[in-house]
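Remarks on the structure that follows.
Missing here is one protein chain; the remaining ones are kept as they sit in the complex.
Let's turn to subunit A:
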Amino acid sequence: MSSEWPLWEIFIRGQHGLNHRHVGSLHAPDAEMAIRNARDVYTRRNEGVSIWVVRSNDITASSPSEKGPLFEPSNSKVYRHPTFFDIPEEIGHM
């Protein structure tokens, strides 16, 4: 009989002050074991100060085929970047 443990996505805060970052995934029967396993699999060399685990099934992802239309609205808005504006040199740093 095969009862494969569910897959969990692992997020680790590398240092105080940084966001949790996705580092990979692993199988575990429940959240508590997922955290214990994540400690052994992903932080053997002090890589973390905090761990989040999320069931992979609970993640909703944007679809790669809709990448174009999804991100298109920001493409045309170049004025969102500070370099869009020319500020005279005498003004100095802004």
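Here is the rule we go by: a contact is a pair of C-beta atoms (placed from the backbone, for glycine too) under 8 Å apart; a residue touches a chain by one contact, two chains touch by 3 or more; residues count from 1.
By definition in this document, contacts and distances are computed from a predicted model.
Participant: Under which of the names "3-ketoacyl-ACP reductase", "L-lactate dehydrogenase complex protein LldG", "Ring-1,2-phenylacetyl-CoA epoxidase subunit PaaA" or "Putative spermidine/putrescine transport system ATP-binding protein" is the non-displayed chain listed in UniProt?
Facilitator: The chain we cannot see is recorded in UniProt as "Ring-1,2-phenylacetyl-CoA epoxidase subunit PaaA".
Participant: On subunit A, what residues meet the omitted chain?
Facilitator: These residues of subunit A touch the chain that is not shown: 1-5, 7, 24-27, 29-30, 33, 40-41, 44-45, 61, 63-65.
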